[in-house]
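Note that this complex is displayed minus one protein chain, with the remaining chains in position.
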Amino acid sequence: MSSALQFDPMRLPPECEALRKEVRAFLARELEAGTYNANEAGNDQAYSPEFSRKVGAKGWIGMTWPKKYGGHERSFLERYVVTEEFRVANAPVRLHFVADRQSGPVLLRYGSERVKADVLPRICKGEVCFAIGMSEPGSGSDLFAAKTKATKTDGGWLVNGTKVWTSNAHHAHYMIGLFRTSPPTKENRRHGLTQFLVDMKTPGITVNPIYQMTGQHDFNEVVFEDAFMPDDHVLGEVDGAWKQATSELAYERSGPERFLETFYVLPELVRMLGPEPDTRGAEGIGRLVAQVHALRRMSVSVAGMLQAGKEPVVEAAIVKDVGTIWEQKLPARARDLAAFAEEETANRATFEAQLRFATLTAPKLTIQGGTTEILRGIIARGLGLR
Amino acid sequence: MSSALQFDPMRLPPECEALRKEVRAFLARELEAGTYNANEAGNDQAYSPEFSRKVGAKGWIGMTWPKKYGGHERSFLERYVVTEEFRVANAPVRLHFVADRQSGPVLLRYGSERVKADVLPRICKGEVCFAIGMSEPGSGSDLFAAKTKATKTDGGWLVNGTKVWTSNAHHAHYMIGLFRTSPPTKENRRHGLTQFLVDMKTPGITVNPIYQMTGQHDFNEVVFEDAFMPDDHVLGEVDGAWKQATSELAYERSGPERFLETFYVLPELVRMLGPEPDTRGAEGIGRLVAQVHALRRMSVSVAGMLQAGKEPVVEAAIVKDVGTIWEQKLPARARDLAAFAEEETANRATFEAQLRFATLTAPKLTIQGGTTEILRGIIARGLGLR
Amino acid sequence: MPHDNIVADAATRILQDYCDPQDVNRARDASWQEPAWRALEEAGLTVAWVGEDHGGAGAGLADGFAVLHEAGRFALALPLAETMLAGWLLERAGISAPQGPMACAPARAGELPVAGKDGRVSGRLRAVPFGKPARHLAVLARREGGGHAVALLDASAARVAAGTSIAGDPLDTVTLENARPLELNTAPAGLDGDAVLLMGAVARSMQMAGALERILDLATTYAGERVAFERPIAKFQAVQQNLARLAGETAAAVAAAGSAADAVATAHVPHEGTFLEAAAAKIRVGEAAGEGAAIAHQVLGAIGFTQEHVLHRFTRRLWAWRDDFGNETFWAVKLGKLVAARGADELWPMLASR
Partner (left out) sequence: MPHDNIVADAATRILQDYCDPQDVNRARDASWQEPAWRALEEAGLTVAWVGEDHGGAGAGLADGFAVLHEAGRFALALPLAETMLAGWLLERAGISAPQGPMACAPARAGELPVAGKDGRVSGRLRAVPFGKPARHLAVLARREGGGHAVALLDASAARVAAGTSIAGDPLDTVTLENARPLELNTAPAGLDGDAVLLMGAVARSMQMAGALERILDLATTYAGERVAFERPIAKFQAVQQNLARLAGETAAAVAAAGSAADAVATAHVPHEGTFLEAAAAKIRVGEAAGEGAAIAHQVLGAIGFTQEHVLHRFTRRLWAWRDDFGNETFWAVKLGKLVAARGADELWPMLASR
């Protein structure tokens, strides 16, 4: 089984490099214009309708989707380049990123024609923000324990219950929600859940903030009280969400954002240690660069497989496992390596602010979107152990 | 529960320091006399009847045992000093160490008067080598799966079956063996095993070597074919070994040998990096010294609790867990830190030989006498999790 | 948390009454601080290390460290350690301690202000914990012409640029420009910048050990209550193994910090053994702080990084405290250099002497 782990040395084709230049030029212009501040720690979380609309206008949202829904029918590899350049630039993609990565593909696959024609083009324009309503107070890693209930009613469903840890919900126009439409069966405890497209303006939905220890507001509690979902907002099979849950995960898990979340600390560390670091500093930088290079090569390799129509589930889980551990440990390594940097280094304030933010952010990197333990369970299953 | 973790700053009393001087003087004399070679990697494994007899004559075996059995009624803390000094000196204690640490205390507690009067004084003289017959081909970490059978016969028991990974069996005069005297019960799968004192000269016992990847011969397979054990060689309760298994473990687990197994690499590294190491070397040494100091202070603290009659089971398991991980990682850290040492450093050959042996030995440190996973299970139980 | 120390017991009671981490975390403002500080002050804890003839409680060093251990268990966000350290510094130079919160400097290596011949003090002191809220500053200075002096300054004599630590506590830059101290005395032999860092390092180690004990409690309790896949997560072997590692880190921190505190408290004069203990404590406890906080957050998952949950009060202070009075790297280089200078054959005797 294990020798089936595939990480071929995929290279990005020339059209990607042309695109990369274009993306970098765009970002440089926007930076120049003050649309965003690349050095502001945590800026990647920023919600910028102006920026997202510009990105949409460039054709960089829904890049791989059919043109009939506003997409651009470009390759996964081209999308990869846009994603990594935006990520490394700390560009404010919060409004459109979840829709582009996860929600749009779900709609494409399971949405009704009406929903697709309505929503997807607006995602591509950078106008629509999505949230993902999975976790509940009693269900985190164990999604199939969800209790928020959708009860059939005339022409649709009435939803009651509470979702938590819902990123973006306070900005989101839509949510993809996982609701219980039937009890689980004895044979299959995953039975009975259904995915819905939720219009966040629906009466009966309340969004309450959950502040993080970073001081940021990203998480929310979303309370449903008799919120009405029309029938054509059901995504896929009623009671059958468990069959739909995994196929998108491969590229949700293996993208460049899965190891670049705290990357901003590394160039700043290089700057602080200067052009001629001592052996200790050079070794530290060298190892970190080698590790992130290996991760990127793994990630690009998975992107190549996705482009080729494969479903590298285990490889993608490995990228996320190794990648999130790396980005989580990076701040601690940078802290050690910076210990003897000159007190008066020009970028010290920037470095320290970024290091602090990265340290505070680090714990969640191995929790969000599947904990380390869950990912390793998936990998173990792929190895044939479970 | 956790705030009950006790690691008080125990200090060794003055009599220990007098003893330490005596031990160091003894070891210096023996080293001078060529009884052993402190720089020979793996020498600690050496079996030396001459050396063990001298140690016995000094009164440093069975130090805490009653005088009537040849012991010396000294404190656990005094025994601690002898153990750590011998360990750090790479002294050849293989003949008597297991008997002193584990087997003697079992006999003291569970042996018949005749057995105690016969065997314990000879242990104290350094004449008797013990092996521990626990693991079997089908039972390693899970001791209670043992199948080697002892069948009641006239005046004793007939043993049939096979033990493996038995250290010392090819040298040992005795073994403490765990044999099945009844099947397990539905209520208690640990029921039905009995501890025996096994005279290794008993007809029907064959010892076959199992060589290690280091090239050393330490492990053995021990085959029993109708080997007769007299009734008074039963240790403790028939079928009740499970009640006896844990009480000795606290000091088996928390002794200095649980973090000093590869310690010899560290002074050699310090020698190689010289009196004025660079920042990288100094930091590396400093961290390693801080870590081993903390471990020793934890270990001494547990020794103090044992001396006070407490049973610090969780604390002892923690010392072994943290200690074995440290001694296992030490060779890798030393390899990194030595990477830029001068090629022609005087002790390079010694360092490289020791590093190689330590690298080859390292994997077993987190297996023998309870794997990391088993130890952490014990700690988790102590925390109230299981 | 019973212990055999009546001074620490007094601290525990006050902290329970006034500084319960849950209450503090829920508080919308700082109004809990004033009564808490008053209670600590009235019990004499803030001046624990000041002799009775200098206006203090005259508690032993050991008692004071036990108090700081308790303060760590409560993630106390008041300048108790700082005021105690300041009091200790003043006491060493025979200066009476005033009431009110104090800051103690230097807290960062290589930063000693200078006391001129006219007795005025100048220098820049970065990363001084609770510098801004302090009413007085106790500062060790290098004397022009040699030797060291201890200065007690009124806060108004300094320019303080406010900052915050990763825990949100004050971490300030104090600038002294020909500042006239309220008092200035010659420091006794051996009281130099390193000695202040060393004392601060042991204090922070005790605080961190206490915080680690508490996050082990929090994580263990949470694992027993939180249900996933139809059973408490404590029943998952991966969670058990993580918590056992957290217990190991906590144990190492408790042992190293406790041992260093004992060493400092019982040393008649500081010696190489005290240095080894203090350095090792700050290194090992700092490492445990990083590892331990990561494990606790992993076990608690999303709830653990909300403002609402109390965990961050402990983990953020662990991240902050490990940086004060020399971080792990600083002390490791210092300790490594000492070990190297003494030579390979002295390493084991040095360890065994403790």
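To keep things simple, chains are lettered A, B and C as they appear, and every chain counts its residues starting from 1.
Methods note: a residue touches a chain if its C-beta (ideal position, glycine included) is under 8 Å from a C-beta of that chain, and two chains touch if they have at least 3 such contacts.
Everything numeric in this text was worked out from a predicted model, so none of it was measured.
Screening A:177, A:277 or A:331 against the full complex identifies A:277 as the residue touching the chain left out. Interface note: of A:178, A:213 or A:298, the residue touching the hidden chain in the full complex is A:298.
From the set B:72, B:356 or B:381, the residue in touch with the chain omitted from the display is B:356, counting the whole complex. Where chain B meets the chain that is not shown, the touching residues are 135, 138-142, 145, 164-165, 210-215, 219, 328, 332, 335-336, 339-340, 343, 356, 359-360, 362-364, 366-368, 371-373, 376. Seen across the whole complex, the unshown chain contacts chain C at 236-238, 241.
Of the residues in chain A, those that touch the hidden partner chain are 1-3, 5, 7-9, 11, 20, 84-85, 88, 263, 266-268, 270-271, 273-277, 279, 281-287, 289-298, 301, 314-315, 318-319, 321-322, 373, 375-377, 379-380, 382-386.
Note that in this section only the chains that are shown with their structure count from here on.
Taken pairwise by the contact criterion, the protein chains are fully connected, each one touching every other. The residues of chain A that reach two or more other chains are 340, listed in rising order. Across the assembly, chain C contributes 239, 328-329, 333 as residues in contact with two or more other chains.
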